[in-house]
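One protein chain is absent from this view; the other protein chains keep their places.
For clarity, chains are labelled A and B in written order, and residue numbers in each chain start from 1.
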Amino acid sequence: MTVRQRFLRFFHERPHLKAWALLAPGMGWLLLFFVVPLLMMFGYSFMPRNPLGGVDAGFTLENYARFFDPLYLKIVLKTVGYALSCTALCLLLGFPVAYAIARAGRLRNFLIFLVMLPFWTSFLVRMYAMMFMMRDSGLINSTLISLGVIETGFEMLSTPFAVLTGLVFGFVPFMVLPIYSSLEKLDLSLLEAASVLGARPAKSFVRVTLPLAMPGVVAGSLLVFIPALGSFLTSDVLGGAKEVLVGNLVQNQFGSARDWPFGSAASFVMMTLVLGAVTVYLRVRDAGEAMEK
Amino acid sequence: MNTQRLPYWLTLGVAVVFLFMHAPLLVLVLFSVNDSKFSMEWKGFTTKWYERLAERQDIVDGLMSSLTVGLASTVIATVLGTLMALAIARHEFRGRRAIEALLYVPIVTPEIVVGISLLILFMAAHFPLGLGSITVAHVAFNISFVAVVVHSRLQGMDRNLEEAAMILGADEITAFFRVTVPQLWPGIISGAMLAFTMSFDDYVITSFVAGTDAATLPMVVYTMVKKNIEPSINAISTVVLLATTILIFVADRAGREESLTAKKAPAE
Partner (left out) sequence: MAEAPYAGPVVEFRNVSKTFGNYKACIDISFQIERGEFFSLLGPSGCGKTTTLRLIAGFEEPDRNGGEVRIDGQLVNTQRPYERQLGMVFQNYALFPHLTVERNIAFGLEMRGTPKAEVPGRVEKAMSMVRLDPGLFARRKPAQLSGGQRQRVALARALVLEPRILLLDEPLGALDLKLRKEMQLELKQLNKDLGMTFVFVTHDQEEALTMSDRIAVMSNSRIAQLGTPAQIYECPRTPFVARFIGESNFFEGKCVERQGDGWLVEGEGARFEVPNHPGLSEGGAVRIAVRPEWLDVFRPDAVPPGENALPGVVRTVIYLGETLHVLVRVGQREVAVAVRNEGQLTRPLTFKAGDAVVVAWMRDDCQVLEEDG
């Protein structure tokens, strides 16, 4: 037998090995460059800070204890608040868009492509676009002034309004795509059938369209909530120094503040919130599937 | 009862949201050719902001770095991700659940957490920070992505095709390259385009693992945004926007290729 034949026969007789051989490189990379770093970060969060940067040996809970300080507690709550508001607004704005596209017939593909563009465009560029519009000398102010609505420009940046608008602008496509994906299977004939049976549009929406869209709604909410929790660019570009979210806190600790353990702890607080959201998602999804049975 | 037309208020509302989603970017494009440094008025068409870009060494270097990292990380992530997708789609094995969970970790981890945890690793291991560390990071977050895209393409593929090849005399390796890969190719291209886009656009993770010397295009853009200099930012943003549009267009087209399951045949 040739080497090739021997090689093939070896793996043919051991299917489990074949699977693992294919998985190994990718899995190895993920383990080494994802899981291990996360674990290290977890470890760092329990270690005391070395003033020259990095960590000292030792164990301490102080980094987590600092989160009970009202200053930091406020940051966490603010972040959750922003994430929840952003998700709610994205749902409010995004659902109708997804629905309208699903009903658009032949224009569907084109419209969805249009939604994909902002989705894939650099988040940084998009936040800059918002900044460009909202600056004191930006487009919005200039237009309002030239229309005579206001006399001098008002400050839009560095306000919660700016951050929230930026977040919604950033994440609305993340909501539209999963909902559309669920609704894609919406068969117009289903709606026709419902109307033939006497259902008014509102009723067929609730009975037919909404249940179909649910998995997309839940997935979209997750796809918005998680990055919103971890968001950093939006508040950095649009919020100035005034709106500090957990993401900015972390970045700060690894930047100028040089407090890696505290930064690690903050990251873990963020991860806990994320995992909480994922657990809720899984519960809701499983409950939904159970109901269908 | 007409179920075809949507109520006018809905169409109007959706149009407004669409405007909200796209107008800011269109404004950027418009102002990138506006011959005005600070004013919001239209002062005439010009390409000087683009010319300024070409003159700037940091922009050119940043672009080269981004392309290098993008290409390298895409190739590696595509190979690794495709192998993983093959393993998951075609084999039964214990620990399957754990692997699927592992693939989802990158998706639920916020970018900033990914960035700093990698920084911790690289520093602790004395791994030099630069284009290499950036590439490693980009591969890490792209593997899952390619794996998921290729996996779903594999699911739609006719298993019999490989068997047909085998009964005709092709062994597993030949069948893979002559039959499976051509079928998967659109999905692989689509996944690769999207992975390249994510790598090209990434700021957060890159900023943490780049160290002091290396700078990709997004990092240069960030500095420009923070310093708030001239309209060249609009120009570079437009370039990025255009590049993304082309990449996504290609990825979308490739992903749309004929479904692999038997299509409705023409009549006899």
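Heads up, the rule we're going with is that a contact is a pair of C-beta atoms (placed from the backbone, for glycine too) under 8 Å apart; a residue touches a chain by one contact, two chains touch by 3 or more.
In this text the structure is predicted, and so the values were computed from the model without any measurement.
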Report summary line: Touch with the missing chain holds, among B:Gln183, B:Thr197 or B:Thr216, for B:Gln183
**Report entry** Options B:Leu19, B:Met64, B:Ala125 or B:Ala164, residue touching the unrepresented chain
**Finding:** B:Ala164
Query raised in the report: Mind pulling the subunit B residues that touch the left-out chain?
Result: 158, 160-161, 163-171, 174, 178-179, 182-183, 258, 260, 262-263, 265-268
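In this section, only the chains that are shown with their structure count from here on.
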Query raised in the report: What is the distance in Å between the mean C-alpha positions of subunit A and subunit B?
Result: 16
Report summary line: In the complex, the residues of subunit A that touch subunit B are 4-5, 8, 12, 15-16, 18-20, 22-23, 25-27, 29-31, 33-38, 40-41, 44, 54, 93-94, 96-97, 99-100, 103, 105, 109, 113-118, 120-126, 128-133, 137-139, 142-143, 169, 172-173, 188, 191-192, 195-196, 201, 226-227, 229-233, 237, 247, 250-251, 254, 260, 263-264, 267, 270-271, 274-275, 278
**Report entry** Interfacial residue positions of subunit B with respect to subunit A in the complex
**Finding:** 1, 3-4, 6, 10-11, 13-14, 17-18, 20-22, 24-25, 27-28, 31, 38-41, 79-81, 83-84, 86-88, 90-94, 99, 102-103, 105-106, 108-114, 116-121, 123-124, 136-137, 139-140, 143-144, 147, 171-173, 194, 197-198, 200-201, 203-204, 208, 218, 221-222, 225-226, 233-234, 237, 240-241, 244-245, 247-249, 252, 256
